[in-house]
Structure formats: C-alpha cells, structure tokens
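Notes follow once the structure below has been shown.
Note that one protein chain is taken out, while the other chains of the complex remain in position.
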Amino acid sequence: MDLLTPEFLTALLAAGIVSGVPLLFASLGETFAEQAGILNVGLEGIMLTGAFVAFMVALATGDHWFGLLGGAVAGMAVSLIMVVFCVRLGLDQIVVGIAIVLCAEGATSVLHDIWYSATYPRLPVVPDFRVPFLSELPILGGSLFSQPLIVYVGVAIVAVSAWAIRRTRWGLELRAAGERPDSLDAAGVSVVRTRTIAQLLCGALAGVGGAYLALVGAGTFVPFVTNGMGFIAIVIAMLARGRPWWSVLGGLLFGISLSMATALQLIGVQIPVDVVQMLPFISVIVVLVVFVRDSRLPSALGMPYLRGSR
Amino acid sequence: MAEILPAAPGMSTAGTTVPAVELSAITKAFPGVIANDRISLQAMHGEVLCLLGENGAGKSTLMSILSGLYQPDSGTIAVDGREVAITSPRTGRELGIGMVYQHLSLIPTLTVLENLMLGSNPGVVLDETAALARLTELSETLGVHVDPTARIGSLALGQQQHIEIIKALWKGSKVLILDEPTSMLTPQGIAELQKVLLGLKTAGLAIIFITHKLHEAIAIGDRVSILKQGRVVGSLGPEDLRGMTAADVQARIVHIMFGDDGGQVAGIAELREGFDPVRARRADRSGTPVILELSAITAPGARGQHGITDASFAVREGEILGIAGVDGNGQRALAEVIAGQRKATAGEIRFAGEPITTLSVSQRQRLGLRYVTDDRLHEGVLGRYPVSINLVLKRIGDAPFWRRGAIDRTAINATARELIREFDIRTPSTDTSIGKLSGGNIQKALLARELSFDPRVVVFNKPTHGLDVRTINMVRERIRALAARGVGVIVISTDLDELIDLSDRVAVLFEGRIAGILDNGPDAATRIGELLVGVESAAAAA
Partner (left out) sequence: MTQQTPGVSPGTEPLDLVESNPGRAEAWVGRLAFTLGPILLAFITCGILLAILGRDPIAFYRDILTGGVLRASGLQDSITRMVPILLIGAGLIVAFRASLWNLGADGQYLLAVAFVAGVGPSVVTAMPPVLGWIVLALGAVAIGAAWTIIPGVLKARYGLNEIVTTLMMSFIGVGIANLLVKGPFKGDQMVPQTGVIPADGMLWDLAGTTIHVGVIVALVVVLIVHVVLTRTSFGTRLDVLGANPRAAVHLGIDVPRLIVVAFMVSGGLIGLAAATDILGTFGYMRADWNPAYGLKVVPLVFLARLNILSLIPLAAFFGVLSIGGDYATRLAHLPNDFILLFVGLMLLFMIVTQYISARRARRDPTLPRRRSAAREATA
C-alpha cells in the first residue's frame, strides 16, 4: 500500500514530531503540576501566551532562542496567577484556570490584531540540527534525528525530570505534596513552596511548548493557534501518572494524529480538514476509555492546602 | 545503643532535675472556646507522662502547640530549661520534639525509606545509604524489624506506627509525643508498643502519652496529668502512684475528673477494664427471628483497604452483634455492603428472610435498614446545610417534606424541632449549619435521622468515636434502648471495651474475614484477644 513508503513514513514521523513537541513540553510541565496536586485547566491559556510572546520576541530580536526564552518567561508569569490565587490563597483551581484561558485568548487576540494584523509577519524557518551519522538512517534519520536543537534539549529535560522525580529531595517532596500535603507539612516542608516551584516550572515548560508551536510549528502566530492542545496535554499528563517519559510517547502519538492530514496529502489521500482536526480528540476519548481503570491521579489533586483547616 | 539523644541532661540523681519539656501557663483560644487555659506541665527524661482527658478536653490543641502547628496565645515553653518558641513543625523537630499523630502521617504510596527521608534529606539527591543506616540503628533500638522498600500502604497499622516512631526519632530526639497511639492496635500491638516505650525510656527519652483511656494511663504512665475543659485539674506524680493500688488510683482520678458526678459516669467502659456482670446481656436468643443474615458475602475493598471475604453471620431481632477488629480490616466494606453502598461480588444478604442483595441504598433504607456512618462530617451530613435539612436527607422526595415534588420547609422544620427535642441536640436554631455543631451534637443528629421512621436493623460504625463522656453514655444508652425495642443492631468498633459493654455476641474481623463469633461473657476480652493473636500469628506464619 502507498501508506508504507519510506517517504510517507518519514513525512509522517517528521510532522508528528513537529506537532508533538509542544505537547511534550506542555504535558511534562503539567506532570509536575499534577504530581504536586495542581490541576491546570488554564494550560491552554499559558501555551497561547507563550506562543504570542515568543513570536513577539523572535520577531523583535530575530533570534528564535530568545523567542523560546520569552515564551518560558511569559508562561511563568501567567502561572503566577495560579500560584497566588490557588496555591497561596487556596481558591478554586478550575475557576481560575478558566479565567486564565479567557483572558489569554482575549489578550493575545487583541494584541495580535493591533500589532500584526496589518502585516501578518512570518518568522524565518528554524534550522534543523542533523545528528551526525544517525540522521543518515532511513525514515528515522530524516525525521527523528533532524529536528531543531530545542527538541533534543526537550528530551534531555525529560530525562532529567524523570531522574529528579524519583531520586531527588525535591521530587520526593513534589510527590508528597500531591498525595498528602498535611504529611508533607508535618515533615517540616513548605507545601506552598513546593507547589509554587512546580507550578512555575509547569508555566515555563508550557510556555516553551507554546513558543515552539509558534516558532517552529506554524512559523507565525494566529489567534487561538493552540486550538485545544493545552487540554490534550492535560490528558497526556493524567495518563502519564507522573512518569515523564510518557510525555514523550503521548506527545508523539497525538502529534502524529494531529499531523495526519499533511502526511496523507503527500500520498494523494484527501481527507477533510475537519476530520483530521478531530482525530487527536477522538484518540483521547478512545485512550481514556481503554485505559480507564489504569490511571491513578494524586489523591490531593485539585484540593487547596490550608494549614490548620482541619 | 543508638544515639537517640546526644547527652542526657537532667538525668542527675541528686539535686534538681531539669524537665525535658516544661509548659508554663499555656493558653490558646479559638472563636467561642478556650481550648487550653493556663496549662502548666512537666515531662521528665526517662519517664512517661500520661495526659489523660476525655475528647474535647484540649489535648490535641496542646499537642499541636508542642509540635509547632499552632502558636499559643500566651505562656512559655522550655526545653531542657531553655525557653523556646516552636514556630513550625520543623522547629519542633530541630528542638528534639518528635510527634506521632493519632492519624498516621505517613504517605501510603511512598516506601518506608522515602517517607523517612521526606523532610530529612540534607542534599539535593536522596541519600539512601545514610537513611538505611539510620533506619537500621533505630529499628534495633526499638527492637522491631522493618523492610525499607515496602510501601507504607501495604503495612499493618501497628508496623506503620513503628515507622512513625522511627520518623519522630530520626533527627535525634529528647521528647517523644504519642497522640492516642493505641486506638488502632490489637492487644498484641499494644503489648509491643509498651515494650518499645520501655526501651526508649531506658535510653533517657521523655515520653508524653496522650489518651482518654484511664486504665491505659495507669498502666503505662509514671506521671499522670488530667485535663478537663482546657485546664489541668490534677496531677499524680511517681511518688503518688507508687504508694497506691490501681483501684485507688482509678478512684482518685475519677474523682478529679468528675467530682461528685463520678458515680454516674463511672459506668463508662473507658474507666473500667473487664466485664461487669450487672450489665450482662442475655446471649441466648434462639427463639427470636433472624432479621438480617449474611451468607458468604464477598465485597471488594477500596484502594489499599481490605474488603470482605466470605462473611457469614446472622443478627436476631433485639440482639446486639459487635464487630471487633483493628481498623482497616474490612469494617468499612462490611458496613457499606450491608447498607447497599457497595456491591457484593458474591454471597447473599437476607432481610427478614427476603433477599436484598440487589436492592439499592434507598430501597434498603425504606425496609428499615439503617447505617450510622463513622465519617460524620464527610459522609453523614452536609456541613453547610441547616440541621433541619440534614435531618430529612434520607427522605428526599417523601411526604410530608416534599408534597407533589415541591419542598415544604414548614413540615421539615416541624419534624426537625421534634427530633431536636427528642434527641437533645444542642443547636442555636433549626437553621444553623450543622457543621458548626460539636461532634457530639452532630452524632445526635445522625442518630435522630437514622433511628426515626421505624428502623428494624441499624449498623453503627464507630458510634462513640471522638465524643465526650456524656455523649458516649447517651449513645450507648440509645443503642441498648434500640435493641430492647426489638431492633437488630450491629456495632462496629475498634474499642473492645465498648463492644464488651454493649454486645450479646462479638464477631472478630481480621483481614476481611470473620475469624470467629463469640458469646459475650466474663472472659470475652481475653478470648477475643486470643482469637486476634491467633489469626495474626497464623497470617504471619503463612
């Protein structure tokens, strides 16, 4: 069948990675937040803000690394809202998350319209980093091993995160904060501080995810460019159950489903855009149903911690 | 011997000894109540100080102050003679005060070693080698064996408590505080704990033991201080305790606690150990019909908890069947499968001869099967809702409270007022949020709800847990009155004294199975203890 030609598979994998990297970053960030007991419904808004700021910075400086940095900082700034309202004041995480999404959508759309709708600037293409030797391999070489450098940085971050969660003091405190915050408090560790760090980390990573989407994926910013990716990242994090490598897997799988259209067009199969856009969401529902018994969320997820409120 | 404490100041045999911990005029108030009222106490090295008081006397608040969770409004704390301010749990631990809470503070999904390293690991990376070494040291001192890689959730409660003690002693402690440590233990577990405490005493630790059980305080304490309504109302030092018999001590303490009312409340099981033949209940009910029967019932446990496997027993009308066992051995599963909240995967339940295994919760309620849950605040009532609404929550949609679908608040309030009067529920009004009432009054409201409207079988889960003595008395009287009316009663309790006081027969629950059903009698406690020990050893050997 035409489907299994090397060209198609390479294109599919390459496009899948491009689409999947934002999910990788965002779901890794959400993993940190969820392990600490925070449910970030506003992730979509954080990614969107990261995308916009990255676009702005990259356009102004001409350097996509500054753009990525800008995305990270913007993501952290938006996360501060969650930190102040939810972690420190104990207000409802979901309501604040919805507010973040609304504000981010509104703000980025307005600013984009004011500054860029006249010119619709595009960014130069971000160069690929071709891994020596490995990038000569068939199929995998052209896709997996020829990606912008940030992708490999991302994978390295995943590796470090996996190690950190299991083997460092902070990782232990993180898991405790999500399971039994009162036990963590009794052990003399600040629950608020642990959750704050987790949330800011989540913001930075999600911001980078959004930035990648704008800089590499789309090459520009359009309002609502994330189109539900933030919500998919939440699901990936839930399924990952605190194991960062699953962010990579999940990102790749959903990324491939997102990029099916592009790949299929190459072999002349025309599938309506709407169907293709629905695929990731349908996959999520299917995966959720199949693995419904398998997932375990931290017990204190979504619950604010207020000392002495027993 | 491991370094539990660096030196042993205050252990001089001659001259004055400096207390390990001294509280002077500690006062702490919350809106509407003074929890601690100018409390002064001394805990000496190498001694066990028992803090005795009923629920609500202020013990927990005091312990929270000592451990750094609360700050006192006034008064001072001195550790080894030096005045200190315990501003957080971390400070408390640095000062050498180790705390073992009543509700275990370990994290079930993490391993033993991870729990011990939490909050204690000096560097960025977890240093398992050092932690293992320290664990070995301390477990030797305690005389227990611990598997560092086991997940806490898989350990028995007694073992978890040993880990809690180890954690409390981790950084080197001068003082160990135990908050109601025996409430979750088997008789064997209690004996082990006493051994452990003896070892720690010899090592020079000062131990503060909080309890509401008089016989425990007398058995374990070198020094007993009695707390009542936030104040220290009396103290018995080692000199006092040495000269008196156990009975004398008990009488003296009862007098201190209750004054002239002593006689009235002396009948509370907490104050006595043993079976009182005067209050014996007839165990022979072969003539009366069986109202509830379980046959080979199996139901799954919730995450980490035991379910029920192959349970069979029958309850007759007017009989009180006690279910004994350590917490977490399937009590909740049993209660919920009878109530209908949990589905049985095997077996049958019969109510007055008719099978009800597939009936829903509300259908069983209508038949007269009631369940008084132990989780008052989070399952039994809706805290923010008024007392009046809570009293009719199991009758949503029924007349006269809902007429043709519409709510009738007048009718609800009328019934509420009646029930409030009948059950002596202390509440400012029928509209007060029930969460604002004391634990005792919430329990009375739960009783009012479950025991009205023709109950025929009532399951009580830990009905007197956390209540003050007077309410405990009242609840037990109601249970007896219920049985006297011909209602079949099941009382699930971790308090053996209570079960012996109330039950006609006692079933022993161990790891989800009924290990045996015994008639109540003079040596019931011993026999039940033996049964528990027997199945425990058999399980350990397996």
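In this document, chain identifiers A and B correspond to the written order of the chains, with residue numbering beginning at 1 in each.
Definition applied: a contact is a pair of C-beta atoms (placed from the backbone, for glycine too) under 8 Å apart; a residue touches a chain by one contact, two chains touch by 3 or more.
Being a predicted model, the structure only gives us computed values, none of them experimental.
Visitor: Can you work out which residue in B:R252, B:R350, B:K394 or B:R417 touches the chain that's missing from view?
Guide: Touches the omitted chain: B:K394.
Visitor: Looking at A:L9, A:L59, A:A107 or A:A218, which residue reaches the missing chain?
Guide: A:A107
Visitor: Who touches the missing chain here, B:Y371, B:F460 or B:F510?
Guide: Residue touching the chain left out of view: B:Y371.
Visitor: Could you please point out the chain B residues that touch the chain left off the display?
Guide: Contacting residues on chain B, toward the hidden partner: 29-34, 37, 339, 341, 360-362, 365, 371, 373, 375, 378-382, 384-386, 389, 393-394, 396-397, 402, 405-407, 429, 431-433.
Visitor: What residue numbers in chain A mark contact with the hidden partner chain?
Guide: On the chain A side, contact with the omitted chain comes from 39, 41, 81, 85, 89, 91-96, 98-107, 109-110, 113-114, 223, 228, 231, 234-235, 238, 272, 274-275, 277-278, 281-282, 284-285, 288-289, 292-293, 295-297, 301-303.
Simple rule for what comes next: only the chains that are shown with their structure count from here on.
Visitor: Can you check how far apart chain A and chain B are, centre to centre, with Cα atoms defining each centre and the answer in Å?
Guide: 46
Visitor: Residues of chain B touching chain A in their complex?
Guide: 67, 69-70, 88-90, 93, 99, 101, 105-110, 114, 117-121, 123-126
Visitor: So in the complex, which bits of chain A are touching chain B?
Guide: 167-170, 172-173, 175-176, 179-180, 182-189, 307-308
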